[in-house]
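Shown here: the complex without one of its protein chains, the others still in place.
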Amino acid sequence: MAKKFLSGNEAFAEGIRLARPKVISAYPITPQTIVVERLSEMVEDGSLKAEYVHVESEHSALSCAIGASAAGARAFTATSSQGLLYMAECLYYAAGGRFPIVMMNADRSTALPWNIYGDQRDSLSQLDSGWIQAYAENAQEALDLALMSYKIAENKDVSTPYMANLDGFVLTHTYETVDIPDREQADRFLPPYETDNRIDFNNPKNMAFSAGPDTNYVFKFREHQGVLAARDVIRKTEKEFADVFGRMYSGLVENYRTEDADYILITLGSIAGLCRETADKLRENGIKAGVVRIRYMRPFPNEEIAQALKNAKAYGVLEKDISFGNEGTVFTNVNSALKKAGAAINGYDFIGGLGGRNISAGDIEDIYNGIINGTENVNFIGIRGDGNG
Amino acid sequence: MANKTAESISREEFFYGHKACAGCGGSLAVRAALKVLGPRAVSVLPAGCMSAVGFNFPQLCFSNNSIISTFAGTASMLTGVEAGLRAKGYKDFTAVGFAGDGGTADIGIQALSGAIDRNDNVIYICYDNEAYMNTGIQKSGLTPFGAKTTTTPAGHNIHGNIRPKKNMFEIAAAHDIPYAATASIGYLPDFIEKVRKASRIQGTKYIHVIAPCPTGWGIAPDQTIEIAKEVVDSGLWYLAEYQDGQFTLNHKPKEFTDVSAYLKKQGRFKHLTDEDIKVITDSRDKKWEFINKNFQL
Partner (left out) sequence: MRPYVRDKKTFSIDEVPVNTSFEAGYLVSVNSGWRSIRPVINSTKCVGCEQCYLYCPDGVISVCDGKAVIDYDFCKGCGICAKICRPGAIRMEAER
């Protein structure tokens, strides 16, 4: 194991190098570029033996990855924001075809107005595309997700593409010290990709076919089952990862001081650290605050969230997203989890960080105050006004 | 009595039992090309006629490895299939795409341009039936001047499509592609020879084959081959190749057959006035001036 000072993008590229994809197809977009630049260097210097395809668009990036996966090859792509939206058709295609492609998405605002900075409206708009969606908090987790992603996606019961999301700039471009696993250990952890869902000259296939009303629903049910199966596979894979590399992750969510917490803030991505610090500070003042960091939006941690909030008096969701005309999508998902669990506690939605706007420690204190004292259902940080859906 | 062309291709049928309309030119192009390329061909077909008629689970009509791509993604998926198979260590296979005119000249042109630019080792075959036939005969970038489609109706004010076909053959050639060719299923041995030639060339190959659609063109199902021959004989289409920076004309009609006769056989051109036909004839003559000047014979 070597230690290196790496940005989130670079750490992710290191993880992908260790995962040995055979085909990489990508199109540049800020703030994703560094990851594909590093990967092209690795291909050039021979430390990664892969075909690097310089596609002419994001649509082609994923379409090419689907073709490669259909050939039985491990495939990787990366994008962000407009690029993710431009390839959206292929997201559904890859998931429906059960191709376990891995994609890194640098979470970035969506135009208009144009903006290159981080928020999560790009990936959260694609929750229904059938992909597993993970959200990293730091560069180490980014690297580790890159390595774990293929093992989860390629699991026979899962067979689902995997999107690893890194907050644009805040995570993709921020440097920290990262442990890089050894090649031998990585190979022991992640075996080569084997599948029957591929072109086979001894047993030819017709692939990506049509299915009419008589069977279509069965394919869609199976697709749903595949994403659901990832719940157990993620836990199992994290356990195996810990056995080899000594770092243990916590499944679909990461709870912080939630066990006895009265007030819980639920969030995702790189802002979680500041939320934990704020919770600590509140606890010094006698307020029992906790934090749930959602690590996976799909499969959604319904039970984990209900469990973490079972003794809470109120909760808030802090998200870099708004589904216009309603509320933040994370809030909708969290509320659904609690409703299913029969929990009847007050919750509030806090929309922040849009277009890369800073969320300060003070903002998070204000959010906790809102949770404790009650506030509007939907609150835009920094704006007073009716945001209720 | 030996048929040289028939002897030169596989006896196997790789595209069979499909639900294409009777007399479909596109299905003949796909069938013939696969009989040239054989069982090691991997075909990529976008959403369109040939995928719609050949890929409805559990009726799967390709006996070789075949996959549907997104409408825009024929060339990019071809690239991925070729790269993936090569990366897996496979040799001796042919990645071949079959896209229609809309899938090639309109929605798929960007991905096609990218593949040619990268010189990916694939064959891209455009079966051109001159409109979006699968969705019900709408105008595409390869619909010829004057053709009536469901989105270019022929009325008093406008006589069908007001723009000529895009020149996909020369667009492909302008990339300095290793091999590009035009063909027509009316001259099937020529098309078959070109597919064979393409399969022996490294890099990207583009073949543009005219494949009449009886339904969309307003002809009887048994007229498909004659009309595909006549479009060449009348000079409205031509059989040519591009290789090593050089255009070659493969077939020069001694005398063009009557353009008007070709047009009037088809429902889609029935409305054309003498003036419209003159526009078509003039543009043909202009094209042939260019061909005679720039193409080798």
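In this document, chain identifiers A and B correspond to the written order of the chains, with residue numbering beginning at 1 in each.
Keep this in mind: contacts are C-beta pairs under 8 Å (C-beta built on N, C-alpha and C of every residue); 3 or more make two chains touch, one makes a residue touch a chain.
None of these values were measured; they are calculated from a predicted model.
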So there's a chain missing from this view; which of the remaining chains does it actually touch? A, B
Omitted-chain contact residue, chosen from A:197, A:307 or A:360: A:197
Touching residues (missing chain, whole complex) on subunit A: 96-98, 159, 196-198, 203-209, 211, 215, 218-219, 222
If you put the missing chain back, which residues of subunit B would it touch? 1, 3, 5-6, 11-25, 27-28, 31-32, 57-66, 188, 214, 220-226
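Here is the rule we use: only the chains that are shown with their structure count from here on.
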Roughly how far is subunit A from subunit B, going centre to centre by Cα mean, in whole Å? 43
Contact residues on subunit A for subunit B in the complex? 22-23, 25, 50-51, 53-57, 59-61, 63-73, 75, 89-90, 93, 199-201, 204-212, 215
Subunit B contacts subunit A in the complex at 39-40, 42, 44, 51-52, 55-57, 60-70, 72-73, 75-88, 90, 93, 110-111, 113-114, 117-118
